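All protein chains of the complex are present and in place, except for one that has been dropped.
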Amino acid sequence: MKGRYEDENLYWIPVLIIFVFLLPFILKGLSFSYKYYLFVLNMAGIYIILNVGLDLLSGFTGLLSLGHAAFLAVGAYSSAIMVDQFGVPFALSLILSPLVAGLFGFVIGFPALRVSGMYLGLTTMGFGFIVRRMIIAFREWTHGSGGLDVSSPVLFGYTIKTDWNNYFLIYTFVVIAVVAGRRIAKSKIGRAFMAIRDSEQAAEAAGINLAKYKMLAFFISGLFAGFAGVLFAHTSSFISTDHFDILLSIYFIIMVLVGGVSSIYGVVLGTLFIVLLDNLFVPLLEDQIHFWFNTQAGDIQSLIFGLIMFLFIIFQPMGLYGMWLKMRIYWKLFPFNPRQRFT
Amino acid sequence: MTDLFSGLTQEIISGIALGSIYALIALGFTMIFKATEVVNFAQGELMMVGAYVNFFFVTTFLSAAGTPTAWTFLVALGGSMIFSVLFGYILDFIINRPLKDEPIFSVIMATLSLAIIIRAVVAIIAGPISLLPFSPFGDSAISFGNIVVSVLDLSIIGSAIGLVIIFYYIFHYTRWGIAMQATSEDPIAAQLMGIPIKRVYSLVWIFSALVATLSGILLAPRIALLDTTMGFLGLKAFPAAVLGGFGSIPGAIVGGVILGVIETVSMGTLSFHFQWIKEINDIIAWIVLIAVLMIKPDGLFGVEKVKKV
Partner (left out) sequence: MKRVIGVLIIIGLLAVGCVKRAPAPGVTDTEILIGSVQDLSGPLKELGAILPSGSNMYFQYINDQGGVHGRSIKMLVEDHQYNPQKAVAATKKLVEKDQVFCLYQILGTSPCEAIRSILSETGTPLIAPATNSGTMSDLSRVAGDLIFHTDTGYDIQGEILVDYILNQNSDAKIGIVYQDDDYGENVLVGIARAEEEHEITVQKESYQRGAIDFKGQTMNLLKGGCTDVIIAGIVREPVTVMKTAEAMNYKPNFFGTGPTVDARVGKLAGSAGEGFTATYWAHMWNSDAPGPILYRELCEKYDIPEPYIGLYHYYGFATAQLLVEGLERAGRNPTRKSLVRGLETFKNWDVGSFPPITFSRNDHAGVDKVQLVQMQNGEQVVITDWLE
């Protein structure tokens, strides 16, 4: 299989996809707690879908969004309300809810056109707070801060419960999202995004309509996030505004950054890394520390996480994808590797 | 009518006090940004550390001295100041050296992870039990006719004004102050003129830490229980700093005070007369921010930066 670029080897993609769908069986054989691991992977999958959109917005177009959890919330609550209170079928909600979130993307896109840099970051942060508060305010539908019970997804007559089934549902869409993200990234739209990020004046001079593409970036990232929101709501069976806070938005940006900005595959790596780190590795480390130090503190988990983040940024600012690229290039050039490290 | 008037005046004064605290946090945050282009998301945590350290000093001196006097609080204040100087210096070391030329995203992430680390470390050292902060003035209040103002609020406003005057003097009439201004305007030109910018950076961080500690000490008695989530209150300082225009010191102060007043008035009189305002009380700062930015995208006092190609 030949990709668009000469040296791109696409043979591994179908193998990877098969592996993704075989993974639950492998996990079941390996460990009795496989259900829990599937649950963690499901969470990661949902976040991957959102982060693809976020990367297109912040990584490719350079529009920093510190309030993206709001879009997830919009998608989740829209779907929950549509399906449970208005009887909309789940499959239809999968189309409508992302559109609602995309609409919200337009709404925040407007102010975003005028501001840039840190101002934009804070505007999106404010947007995150405002949306969350508005969800609480419309308590007639959203039940305020108390949280909503959400029904399980029903597709083609089957009700999808349990982490096992959710995995297949979610990862089907993960694959679709990643492919779609890559297609957008490598298309004219993606190039326009990158041009805007690198230099707005030059992009304008080259004939790119800034307003149109910026709004498009917000809309698309809203779509992805809304889609993730639908899956999130129905596989979690209970949503509440507690979850969609500024910390979650920051987590998303961290995942995109760690994976390597402006690389869709990087987004996948980064999201998986952070989610697995937070749910599997850090608790393991924490147990070890408890074993040695016998402290009561619950904050050791945050401490370890923060430290790892910090060290990562200092030593590896290019992200996981950057690391991967370096390794690949190193491998290819062997044995002609230059002496000094290339940064 | 006088009822409304006195209620409103009380709220405005209380709002100015709250706003002064936001202004102080915004000040520290803006100073760092002006000089080093670093957006310090850990500013709220610096404030929290200051509050905790001050609490620690006060309780140690109290157990040594027996009864609280003005001296215990003043000495504790001094101790906290010294600590924050050291703390600021260390932070500059951690942040600026390794991250000198990294893109802004990395620096933001670095300060964010630093915030997480600081919060976790304080929580581990201080233990999980919330602390009961002291107000050095107890609950005393002064009345002007119908209007009651707490002494604490007055001291907050007084300290803020005092600090602003001191900073103004430092920035405009001392060598180091002018050096800081020069470095923030153009680091390369400043270097060429012989200014040791690394030292200037350290100074900026130290100042920021000092200001943060002070705001923490002033804020603690107002919030009844002291715990490590205090740093989130610092988040409100961001709209304050941006409202006035990022990188503008008078802007940060004005922004902070405006936000404090708006918040307090909306929670009080406005909520009473317009019931729906209750729903947006806690986010009114953000709404105001976005509204202002739509009209003046660089903030109230921001100067539109000439974008270089």
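By written order: A and B. Residues from 1 in each chain.
Note that a residue touches a chain if its C-beta (ideal position, glycine included) is under 8 Å from a C-beta of that chain, and two chains touch if they have at least 3 such contacts.
Note that the coordinates shown come from a computational prediction; the quantities given were computed from them, not determined experimentally.
Undergrad: In the whole complex, what residues of chain A lie against the chain that is missing from view?
TA: 22, 25-30, 32-33, 35-36, 39-40, 43, 136, 144-147, 149, 161-163, 236-240, 242-243, 279, 283, 296-299, 301-302
Undergrad: Which chain B residues touch the hidden chain?
TA: 7, 11, 14, 120, 123, 127-130, 132, 139, 141, 148, 150, 222-225, 227, 229, 233, 263-264, 267-269, 271-272, 278, 281-282
Everything that follows uses one rule, which is that only the chains that are shown with their structure count from here on.
Undergrad: Rounded to the nearest whole Å, what is the centre-to-centre distance of chain A and chain B, using the mean of the C-alpha atoms as each centre?
TA: Using C-alpha averages as centres, the distance is 33 Å.
Undergrad: Within the complex, which stretch of chain A touches chain B?
TA: So the residues of chain A in touch with chain B come to 64, 110-111, 114-119, 121-123, 125-127, 129-130, 133, 136-137, 199-202, 246, 250, 253-254, 257, 261, 295-300, 302-303, 305-307, 309-310, 313-314, 317.
Undergrad: Using the touch definition from the top, list the residues of chain B that touch chain A in their complex.
TA: 33, 39, 98-99, 102-106, 108-110, 112-117, 119-121, 123-124, 127-128, 228, 235, 238-239, 242, 246, 279-280, 282-283, 286-287, 289-290, 293-294, 297-299, 307, 309
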